[in-house]
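The structure's right below; bear with me while I get my questions together.
What follows is chain A.
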Amino acid sequence: MENVLIKTVDLKKYFKTPKGLLHAVDGVNITVESGKTLGVVGESGCGKSTLGRLVLRLIEPTSGEVLLKDQNILKYNSREMKKYRLHMQMIFQDPYASLNPRMSVTDIIAEPLIANNLCKNQKEKNEKVKELMDIVGLAQRYSNSYPHELDGGRRQRIGVARALAVDPDFIVCDEPVSALDVSIQAQILNLLMDLQDQQKIAYLFITHDLSVVKHISQTIVIMYLGQCIEEVSNKELFHNPLHPYTQALLSAIPIPDLSSRKHPRYIIKGEVTSPIEPEPGCRFRTRCPHATTSCIGRDIPLFEVEKNHKVACVLFER
Partner candidate 1 sequence: MNMRRFVFAVCLMLFLFSTAFSLQSVYATAKDNTLIIAHYGDTPNFDTHNNINDNGMRINTILYDPLVRMDNETYEIYPCIAESWSVSEDGTEYLFKIKKGVKFSDGTEMKLSDVVFSMQRGMESPKAVPSFARVIKAEGIGDDTLKLTLDGPYPEFLFALALPTAGIVSEKAVKDKGEDFSMDPVTTGPYMLVDWRIGERVLFKANPNYHMGEAPIKNVEYRVITDPNAAVISLEAGDIDAYVGVPPSSFKRINKSPTLELHTGLSFGFTFIQLNMARSPFDNPLVRQAIAHAIDKEEILYGIFEGDGEIVDTFALPTYLGFTDEVEKYPFDLEKSQQLIEEANLSEKTEISILLYTAKMSKLSQVLQDSLADIGIDVKINQVERSAFNDAKQRGDFDIICDGNTFTAPTVDESIYTVVRTGEYFNDNGYSNPDVDQWLDEARVTVNDNDRAELYKKVLVQLSKDLPMIPITWNKANIATNKNLLGVTANPWSFYNVYDFYWQE
Partner candidate 2 sequence: MNGNPLLEIEDLFTVYNTEIGVVKAINGISLQLREGMTLGLVGETGAGKTTTALSIMRLLPEKTGKVIKGAIKFEGKNLLDLDEFEMEKIRGKEISMIFQDPLSSLNPIMTVADQIEEVLMIHQSDKKKKSYNFLQNSQLFLRSNTKIERKTDEILELVGISSDRKREFPHQFSGGMKQRVSIAMALICNPKLIIADEPTTALDVTIQAQVIEIMEKLKQQLNTAMILITHDLGIVASICDEIAIMYAGEIIEFGTVEDIFDRNKKHHPYTQGLFDSIPRLDDDKPRLKPIRGLMPDPTDLPASCKFHPRCDFCMDICTKQNPLPLKEQMHMIRCHLYSGSKEL
């Protein structure tokens, strides 16, 4: 764990709503090692996107710390923050909404360079853009195109190129492939993995798709209603899921194989409850088949069951 790049300490973000405080992210501790990928999985509304934005300080957390190489970035003012932004970038979910429709491909990719004064002149800028386009596999002839003229896969490549422009150490990928078709999805996943190999970039990979996250990440964090309920290594996840929710999630995923027909499927009842002013206790207990009274009344912390495997469930509490 000496390679820790990003670490959050008890990160919290509460939103004000007319019905009360919405606990979007509620005390999350994650660690991203440099050059590695941390996957974050959860259903819609579990706070995973909020977590991604908190880590980048695109929104201000309610409390907690975000440490970039042991520096708490939350302490910096906006000018200092600008410097740190160069280390951290983001790739967005919707390749249609995340590109400014009024700017050409070159302009979009060059935007971080210009905003941070990273290139001295037009020529340097153009060369850098050209280079980036080569890296992500975009043909040069698209450099004057506008996003609306391109398809989803190419748009997402632009998004990747933009994130790479400032040579970041760390990229938050917020569901970068969920809006894409399977064949394109695979292209982008390969691209991201290649980039990691070449440039040793660390990813915080947010998705709702367990199979994708398993494919790309070394460590996986499962979130439920703003809390981290299981942290597990890639290999362990499929063989030894511990938390009942993780088990349900794994079982719910239809596997493109006939063998799955034989297994009885384990389907959890009910739906995600509202994260507005939750009572203390395990947030999954309303749907959990193993729920007991011990699940109520106190927040269950994440504790290590085995090496590289932490879980927040009373069943495994020692």
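A word on the picks: all candidates are chains of the complex that A comes from, given by their letters.
Note that in this section contacts are C-beta pairs under 8 Å (C-beta built on N, C-alpha and C of every residue); 3 or more make two chains touch, one makes a residue touch a chain; residues count from 1.
Here the structure is a predicted model, which means the values were calculated and not measured.
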| item | value |
| --- | --- |
| Touching partner of chain A in this complex, picked from 1 or 2 | 2 |
| Contact footprint of candidate 2 on chain A as seen in their complex | 43-44, 151, 153, 181-187, 189-190, 193, 208, 210-212, 214-216, 235, 238, 248-258, 260-261, 265, 267-269, 271-272 |
